[in-house]
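Yeah, one chain of the complex is gone here, protein chain that is, but the others are all in their spots.
Let's look at chain A:
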Amino acid sequence: MYLLAHQLGFRALNEKIRGTSEDVVIEECYGERFIGAGATGRTITINGTPGNALGAYLDGATIVVNGNAQDAVGDTMNDGKIIIHGNAGDALGYAMRGGKILVKGNAGYRTGIHMKEYQDKKPVIVVGGYVGSFLGEYLAGGLIIVLGLNTEECPVGNFTGTGMHGGEIFIRTQKMPKNLPKQVCHSPAEEADMDRIRDILSEFSETFNIGMDEILGKPFHRLTPNAKNPYKQLYTNN
């Protein structure tokens, strides 16, 4: 099904998407919100600039964006996959609890904050470029990988992993982020760590046609929560 987003407006557009179980191709998209919210099992392709909350609560569908996305992509997403052939805005994958988000370019502030995992549900975000501050703030579970393929600088901003108490963050860089909070441990990724992320890196490589040699051409650092009860007495005398 072909839909012209701007002509329809966001309400009619989303009604049409929900009203069909076919794959959907959306053209002339200028900021229409909530596209694919809660969608299951099919592919939604967007040519243009989808609006905020793209794929919120996504539950199994695949969304492909040929362009840049705006804020709050994959908010509280449960399952499925979002592929962005461009940049994403702020709060990418906020409170995500399953599925995958692959971004070829950069992502904004607060990427992957409040992500969580449970049993087989493990959310994954891979960003090809750099991200803003507060990456993985309050991270409770899941996997975030920032590749920094377009920069020689450290590809993350300030306050990475503040309040993190679960999950892991991989950063591909020669320069470690400055002033990481005390609640975060960091170490060079070991062979076993790299083995665990090899599949998702290959998927990123194939999706965006970027060679594995290039992706693996710089060292990866791994950030995990400090297991020594780091929050003891942070807020109260407990």
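Just so it is clear, a contact is a pair of C-beta atoms (placed from the backbone, for glycine too) under 8 Å apart; a residue touches a chain by one contact, two chains touch by 3 or more; residues count from 1.
Rule of thumb we're sticking to: contacts and distances are computed from a predicted model.
Between the listed names "Glutamate synthase (NADPH) GltB1 subunit", "Putrescine transporter subunit: membrane component of ABC superfamily", "ATP-binding cassette domain-containing protein" or "Carbon-monoxide dehydrogenase medium subunit", the UniProt record for the complex's undisplayed chain reads "Glutamate synthase (NADPH) GltB1 subunit".
Remark: the omitted chain is touched by one listed residue; of A:N14, A:Q70 or A:T173 this is A:Q70.
Among A:G36, A:G55, A:G93 or A:G108, the one in contact with the hidden chain is A:G108. The omitted chain makes contact with just one of the residues A:N14, A:N52 or A:T76: A:N52.
Shown as candidates are A:G55, A:G99, A:G132 or A:P155; the residue that touches the absent chain is A:G132.
In the full complex, chain A makes contact with the omitted chain through residues 6, 10, 29-31, 33, 48-49, 51-52, 68, 70-71, 87, 89-90, 106, 108-109, 132-134, 157-158, 178-179.
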